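The structure appears right after this line, and notes come after that.
A single protein chain has been removed from this complex, and every other one stays in its place.
When the chains are written out, they are named A and B in that same order, and each has its own residue count from 1.
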Amino acid sequence: MATCLCDAFFDEAAKASVEVLEGLGIEVVIPEAQTCCGQPAFNGGDWEASRAVVRHTLEVFSGEDPIIVPSGSCAAMVFHGAPLAFEKEKDRALVDQVGGRTWEVFDFIFRGLGISTWTGSWPGKVAVHSSCHTRGTGTPEAIRSLLGSIEGLDLVDFAEPEQCCGFGGTFSVSFPNISRNMGNLKIDNILATQPDLLVSGDMSCLMHLRGLAEKSDRALPARHAIELLRDTMDASILSHGLANH
Amino acid sequence: MASQIIDNYAAELLEDVQQSVRSGSAAGTEKRFKVLFEDFPEADRMRKLAGEVKQHTLDHLDEYLAQAESALEANGAKVHYAWDDKAACGKVEEILQQSSAKTVTKSKSMVSEEVELNDFLAQKGYDLVETDLGEFILQLDGDHPSHVVKPIIHKNRAEIARTFEKHGLGEYNDEPEVITRRARSFMRKKYLAAEATITGANFVSAESGRICIVTNEGNSRFGLAGSRVHIALVGIEKIVPRDIDLSLMLNLLGRSATGQALTVYTEFISGPKAAGAVSGPEEFHVVFVNNRRTEVLESDCREILRCIRCGACMNVCPIYRQASGHAYRSVYPGPLGAVLSPLLAGAEGFPELADLPKASSLCGACNEVCPVDIPIPDLLLRLRDRGKKEHAAKASANTPPMGAWAWVAQSPALWRTSLKSANMLNLLPYEKIPFGPLGRWTKDRTLPPWRGGKFRAWAKNRKKEAK
Partner (left out) sequence: MNDRDKIFTALRAAVAKKEKPADLPELPLDDFISRPRRGAGDWADFRRNFEAANGDFLAGGPDLRSLLEREGAKLGYCPEDLRDIISPHLPEGVELRSEFNRDEIDEFAFGITRASHAIAETGTLVLTDQETPDRLGALAPWIHVAVVGEGNLIPSVVQAIQMLPADPNVIWATGPSKTADVEGILIEGVHGPGIEACFVLS
């Protein structure tokens, strides 16, 4: 599942996800008819509109294969949000079936495939922003474990990591002042550690933080964490514990 | 489209108030995390267990309330019921009249704020004084709490000093120790002069008929020791099944609220004073207040009634920190208030507070710190669904309509076409469009270049190459 954000702005992140999975020997199918997970309407309270879009997504991703998403936010929509929106609906069972095989990409590599270390080297300081939708999932540990194992890569911790970046989807335009202030607090905390790069499993957070930084002329290099895995991946990755799979 | 009230409130909030709120909240969050996890590596499991205990109680509340009533009465307490705010105020007045009480001391009770008890009793000519330091200051100011545990988190020492001076409590002095001593001196006379004292209750054990009150200042102790009549105003959801459940709750409450293993005083009250005691109440009344809690219990947001009023959620909430408690325009602020306040307002009052559930990025930090594991983000989402269904204007302010988006997102061909054609955006100076959602985005942020269709093209080519 590419996600609508990657479709619109961040093809590089979606590409990198596919490349990493294929590098691990996985056959990746990209259904052409996919559009969006339905979250924007869901969060805004328009559950009718959201369900309509979710139903389309259920159809596109029908089957038995794991669904991999380069976004903690979209993945959480599929396995947590959609069941909530379909609580009183007749096709609730189908929602659960699809949600049950949907994974955020890092969590899939770490817990799904059992791979906890990576190849290659990337010398530098990397700050990891855990998106709020990965709370209670395997993703934060997955990102830290995989990136932290890359040679030369120094994970830096910044203050108040539990504080949301302020994106929150339509929240960013419904509550623009609070959203901006939250983002700036996050940027200040991150920049205080002087990282070479900021990464996250969610481009939505990065779009918001990078956008704020750029508008106020601050440098904040930021990429999707999966791009680092793609860049440092070499052939030896195949012997990295795929035996578990 | 009108903007969101809470966002405006945050934008207009005075710098020093925001500073006070932010540092108070952050300190609370830090202390909680440190103490809770140092003491209990399994703290998250304890939170889930406490949530189950509370949920079980709520799911059988009719039985447990009846049990609590019997146990309290067996202990010599008089049990009363109040359906709504009017009944609660009326019941308290009735008890005060029956005991010819004129002067009343009061300890913290959020439910008393709900029913507006203080104004009611003042109008009826009672001399009522709030004894908790923060609440006392608010009473002098004609102000209201902005946090369930730290009622004056929004005030600084200068403001308090001015208040004291204005009310004859001494010349301007903003030393916290001086302020505290002045309150102590003032209050001692009041405790002894009062015929009745009103408290809340943190918990009620249905098994033993005990109420449990936690404080740090000792104000409820003194209120009880000084008076003849004790009235406890208690929301019906404060019940726990057994005394042993208190061991779990008390271990979580202090740490979640203020980073303390236990508050200085934990009082277990099961009746009027013992036969031989010189000081203490001769009468113990418990008024169980409903005030729409049965409505909440019936709704799909019933989990919010688990709340034990620790304040951890508002401490960690980034929106609360930016806006402060009064932005929520109701008794309960922060994540707790965003769910509970619109529900306690009833069907007619809901639209007025329908924007509260929107004031959240759904980050989930509140649920992560909640000692009874309330799934607050899910409840906020349910209330957003309700706000949309009821066409609440305050909820939809500044919210982009989703009809067109949903239509395009159900049609793959339309979707792909839109992706490609919107590449035109890159030719437009879109940051110069000052209105609508795009305008609100670009006021403070740049937008990345539109790359619609690029991923799809790559995916298609890769398929071709594979062949």
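Note that a residue touches a chain if its C-beta (ideal position, glycine included) is under 8 Å from a C-beta of that chain, and two chains touch if they have at least 3 such contacts.
All figures in this text were calculated on a predicted structure; none of them were measured in a lab.
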{"item": "Shown chains touched by the chain that is not drawn here", "value": "B"}
{"item": "Options B:L192, B:A345, B:L425 or B:L438, residue touching the unrepresented chain", "value": "B:L192"}
{"item": "Chain not shown: contacting residue from B:E171, B:E298, B:E348 or B:E465", "value": "B:E298"}
{"item": "For chain B, the residues touching the chain missing from this view", "value": "20, 23-24, 27, 38-40, 42, 45-46, 49, 52-53, 55-56, 58-62, 65-66, 75-76, 81-83, 87, 131-134, 137, 150-152, 156-157, 160, 176-177, 179-181, 183-184, 187-188, 191-192, 208, 210, 216-219, 221-222, 224-226, 236, 241, 243-248, 250-251, 258, 261-274, 276-280, 284, 288, 290, 294-295, 297-298, 302"}
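Methods note: only the chains that are shown with their structure count from here on.
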{"item": "Length of the line joining the C-alpha centres of chain A and chain B, rounded to whole Å", "value": "32"}
{"item": "Chain A residues within the chain B interface of the complex", "value": "2, 4, 6-11, 14-15, 18, 30, 32-36, 38, 40-47, 49-50, 52-53, 55-56, 60, 81, 84-85, 87, 132-133, 135-136, 160, 162-164, 166-183, 185, 207-208, 210-212, 214-215"}
{"item": "Contacting residues of chain B [partner chain A, same complex]", "value": "4, 6-8, 10-11, 26, 29, 300, 316, 318-319, 322-323, 358-365, 367-368, 378, 381-382, 384-388, 395-403, 405-406, 408-412, 415-416, 419, 422, 437, 440-441, 443-452, 454-456, 458-459, 462"}
